[in-house]
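Questions regarding the structure given below will be posed in turn.
Entry: subunit A
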Amino acid sequence: MNLSTKHVKAGLAVATSITLMAGAAVFAAPAQANNYKIGVSNSWAGNSWRETMVCAIKAEATLSGKVASVTVLSRNTDAAGQSADIRTLKTQGVNAIIVNSGDPSANNAAIAEAVAAGIKVITVDNSTTAPNTTFVANDQVAYGRVGAKALIKAMGGKGNILYMRGASGAGADTDRDKGFREVVAKYPKVKITKEVFTNWDWATGGTLANQLLVPGKFQGVWTSGIDYNVVTAMGKKLKNKYIPVVGSDNNEFIRLSNTLTSKGFVGIVVPNPAIVGGAALKVAVDLLDGKMVPATNLLKPKALTVKKNKKNLASRYVPTQEATFSSTLSLPGYTTFTPAQLFRCKAPQDSNDGGR
Partner candidate 1 sequence: MSGQSSLLKIESLEKSYGPVLALKNANFEVLSGEIHALLGANGAGKSTLVKILTGVISGNSGSISLNGKPVGFSSPDDARKNGIAPVFQDPALIPDLSIQRNLALTGTDEKRFITELSAMGLNVNLNEVAVNIELPLLRMIDLARALSHDPELLILDEITAALPVDLAEKVISIMNSQKNKGKSVIFISHRLAEIEEICDRATVLRDGINVDTFAASRGSEERIVAAMLGDKNKVSNKLSDSKKIDRSNSVFLEAKSISAGKYLKDLSFQIRKGEVLGVAALEGQGQDLLFEILAGESKLETGEIFVNNKKVTLNHPRDAISMGISYVPGDRKSALMPQRSIRENLALTRFRGISKWGMINTKSEENQVDDAISSLQIDTRAKSQVKRLSGGNQQKVTIGRWVTTGFDLLLCFDPTRGIDVGTKQQIYDLIRKFADQGKSVLLFTSELREIQMVCDRAIVIYEGKVQADLSIDLCSEENLMNAAHGILVAK
Partner candidate 2 sequence: MNVIQLKRQSWNLAIILLALVLGIWRISQLPQFGAYEARTFVLGILPIALLSMGQAIIIIGGGINLAIGAEAVLINCLSARYMQDTTFTESVVLAIVFILVGMLIGALIGWIIAVSGIADIVVTLATSFLLVGVAMYVMPQPGGGVNQQFADLVSGKVPNFIPPLIWLILPIILIWIPLYRSKLGISMYAIGSSKEAAFLSGVNVKLTKIKLYAIGGLFAGLSGLVLTGITLSSSPFANISNTATLNSVAGAVLGGVALSGGVGGLVGPALAALILFFIPTILLAYGIDPAYSQIITGALTIFVVLFGGLLRKRTAGKK
């Protein structure tokens, strides 16, 4: 009985999707190898990290040789707007959609419609609760964990922490908070004495740092990526007496960590590579090729300090790139592009040479 209902349901689903696809199949290019159409929906434009993520998708698509075009819908929009974008991509006839969702569940309906139409949906960076999707991201819980461990170590196992989080309610922030508190709870001499949200906004972060950094009040600072202006603020507010800071792989933070070591600064770099987009593209192509891919693909971060990883950090700094550039240039096993190809940021359809 149970079995038969399942069969009926499956049959119905197949029938529905065939009906749905019937019209599209005539016009849309058949999803043959070397001819995939990839759609990207990104909920936040004009942000360096997201731009790099998109460039990584484009560059990797070009190099894969299997992608005909990458259609990017990248704009600052709300959940309804992003849902509309996902639907628009579906009507555009893409084979796979890579979504960096601005909301963990608000796009589920639109994603489900795409999945029902046989489109592979890969969520990147921010997880969603939509079923039948593949998730590719940096492991944010581990991010919080390794960052906390390194910070407490640099603080000598005691003291007060200025805890500058990201945006309240964002998936990455919640995950990092989980990992961070897990570790802090194990050290009774370490206290989070001030907790603020930067909303991942440099102006807010800078203002808060300037307001809160008072000599003697804190022995360590956690940032959720709004990092190097906190270090700059220390120069002024703490009169160049630096305390340890956990930051991300922002170009400028890496530079400061390298150069200010001589002044006693301990910068803890926990990379959060933006080129995770390239990994998402590889997963998308694998899925379209019919390969088996796990539902969740997490990249494990490591905490880097000048003391332990001098070479790594020295090579990460890219002088030609902007301060907020996410300075991780390759993900072994996922990406194949060179830095130059990444910076070029061309999709396969962008030029006659296929962008290569």
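Quick notes
Keep this in mind: a contact is a pair of C-beta atoms (placed from the backbone, for glycine too) under 8 Å apart; a residue touches a chain by one contact, two chains touch by 3 or more; residues count from 1.
If you want to know what made the cut, all candidates are chains of the complex that A comes from, given by their letters.
Computed from a predicted structure; not experimentally measured.
Going through 1 or 2, you find that the chain touching subunit A in this complex is 2. The touching residues of subunit A, when paired with candidate 2 in their complex, are 20, 23-24, 26-28, 45-46, 71-81, 83-84, 87-88, 90-93, 102-109, 113, 116, 168-170, 174, 349.
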